[in-house]
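This structure is in structure tokens; I'll ask about it shortly.
One protein chain is absent from this view; the other protein chains keep their places.
And now, subunit A:
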Amino acid sequence: MSLDTVKNALEHPDVEQPFAELGLKPDEYTRIREILGRRPTSSELAMYSVMWSEHCSYKSSKVHLRQFGDKMPENDAMLVGIGENAGVVDVGQGYAVTFKVESHNHPSYVEPYQGAATGIGGIVRDILAMGARPVAVMDPLRFGAAEHPDTRRVLPGVVAGIGGYGNCLGLPNIGGEIVFDPCYQGNPLVNALCVGVMKHEDIHLAQASGAGNLVILYGARTGGDGIGGVSVLASETFDADGPAKRPAVQVGDPFQEKLLIECTLELFREHLVAGIQDLGGAGLSCATSELASAGSGGMRVELDTVPLRDHTLSPEEILMSESQERMCAVVEPAHVARFMEICDKWDVIATVVGEVTEGDRLEIFWHGEQIVDVPPRTVAHEGPVYERPYARPQWQDTLQADAAERLPRPGTADELKAALLDLVASPNLADKSWVTDQYDRYVLGNTVLAQPEDSGMVRIDEETGLGVALATDGNGRFCKLDPYTGAQLALAEAYRNVATTGARPLAVTDCLNFGSPEDPAVMWQFAETTRGLADACQVLGTPVTGGNVSFYNQTGETAIHPTPVVGVLGVIDDVERRTPVGFAEEGQIILLLGDTHEELSGSAWAQVAHDHLGGLPPRVDLERERLLAEILIAGSRDGMVDAAHDLADGGLAQALVEACLTGGHGARVVLAEDLDPTVALFSESAGRAIVAVPRSEEMRFSDMCKVRGLPCARIGVVDGDTLDFQGHFTVALDELRTAHERTLKALFG
């Protein structure tokens, strides 16, 4: 193929171009022609096609995501907001924390190991690009039915990929989730979260300013990895018969990434970097256009200087390649020599590939001939924006009318016991050690809480004990029943999980996983979810700092449950004050905080006992969540609470089982007499937690709850080696442990 230069495009305006194959719609192609005043060259077309893909441009979601800014609560902690690589939050003592969750769903279905591994690599570079040292990762995962043969292909690969990359990189994996549901059969969700720490003055932004500054590409060589991956992989629906399209999968190299991290942090320390951007989806197209677009001038790039792994690559392919472990920096000429020295020390290849110019164009040359001449903003920030039609689906009413509260409940003590054992052994509620044991949770030596705790917690200052806690949650079943409430429940749960450990919730990141935005029903779910989330963030005072949208998670006509995965970050002044889940001491008093309602729709009980999904999700009371969080934080700070666990999937029963098994102590529990035992045990009413307090603190703690108006009921005592629901049934911890721990091992071990 001959080189398609700008000159050529002017001389031969009528060449037919494969815009449809690259995922562009006819009107988008027309718009590109209008912007340029001519047909695009093939390189320009490649750039626009990847940058205007759903994945990079957020063209369907933008109008809804604006609410996160418009409704942003007052929050002094926010240092950098949405739009940068990741949001940055002040956590005190001069420290700032940056965190973000992203999806790598489609690549992980095609090639589970590498897809999940490069998902970690990508989010780690995002955090690094903000100037922070990555300190921990988390992985919220969703798979198809646990017994399905394809889950046996996908899950072990994904878990091994996360472990393989994260462990080699030396980052602790401190939490996340694993959820099974048939709706994710052809569309597993592999989300990855990373958190990084820096001092306030170390924040770096992605922009190229200052004419004459040089653009340096450093890290791995560029190969044919994932070419078109962004537009083809991330924005197309899989056919029902599985992964037919097999574009070049990206393969990650965690050791290269480790060098990149240390090298980049040293470059930051010596103040050699004026602007920086990681190379992720859309590779160089994205990095050059975003850097130039955010800066004050233009940029000129000599593409033939890019170090290649495969010398047959065309300029279009180089622009689209998603080779991993690469970064792009803007550097003042005086600093280039030192920059190169540091890269050389870390064995990282670095090449000057261009410079910042006076003009306002992004110009790319190939052996002296111009192949790209575009206004960078039109590529990076001014892509198409769609107001997609949305409509509440007709089946929503039928679904909501089919309430789980009407399902038959266990009638006898034996049936209740059997229901509990079924529940704790069900794949969603079973012990996840088989997975989390494959992750290094303690490397770096600062992990104070990891799975199965409510949040992951890492210490960030060894002198003062300052730490951050992180939890991710997202119940797709609740969101399917009512996306507005479901999204708020996801936030409320993550918020509660952070507070339960004693940390003060500060900020939010979200990964919004949905079906096709071209389906009005899916778009309605998306609109409701974002509205619910933005409203709830406003009440809880926790701004959304960034995140990611993943559309087209559907097989044929069937979309996944709307699945917003919400990550909440909290801060704790001294990690010594943290509250763990497990009951640690005999004789301590167990208190139930919050109100229990008859709310079984969408619950784990309805799923396990009846394979049922219908009705309305539990109600949300955000003021109550706030109050509960304040009580939990105060209890932890003042040393009143020795253990605490939030109530969510599986209700009170599951929370007690986990607290008993984690702590190695049983409990005697009295269920509320005014509630049906099924409701008391398995209802998933929000805004609840259990705490264990020493006898000496019980009065003080319950008085505090009374004064603040939080319902607080004494429900039992930590005692023995059985879980005894008095007047109902008793079950030995050993029996519970066997049921709880064997499931995943039997399925995947």
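Assume contacts are C-beta pairs under 8 Å (C-beta built on N, C-alpha and C of every residue); 3 or more make two chains touch, one makes a residue touch a chain; residues count from 1.
Keep this in mind: contacts and distances are computed from a predicted model.
Asks: Among "2-oxoglutarate ferredoxin oxidoreductase subunit alpha", "Peptide/nickel transport system ATP-binding protein", "Phosphoribosylformylglycinamidine synthase subunit PurS" or "Cation acetate symporter", find the name that the UniProt record gives to the complex chain excluded from display.
Replies: "Phosphoribosylformylglycinamidine synthase subunit PurS"
Asks: Which listed residue, A:105, A:151, A:256 or A:485, touches the chain dropped from view?
Replies: Touching the chain that is not displayed is residue A:256.
Asks: Specify the residue from the set A:90, A:126 or A:225 that touches the hidden chain.
Replies: The missing chain is touched by A:225.
Asks: Of A:191, A:323 or A:428, which residue touches the hidden chain?
Replies: Touching the chain that is not displayed is residue A:323.
Asks: In the whole complex, not just what's shown, which of A:25, A:309 or A:745 touches the removed chain?
Replies: A:309
Asks: List every residue of subunit A that touches the chain not included in the displayed model.
Replies: Subunit A touches the missing chain through residues 110-111, 114, 220, 223-225, 243, 246, 248-253, 255-256, 309-310, 323-324, 347.
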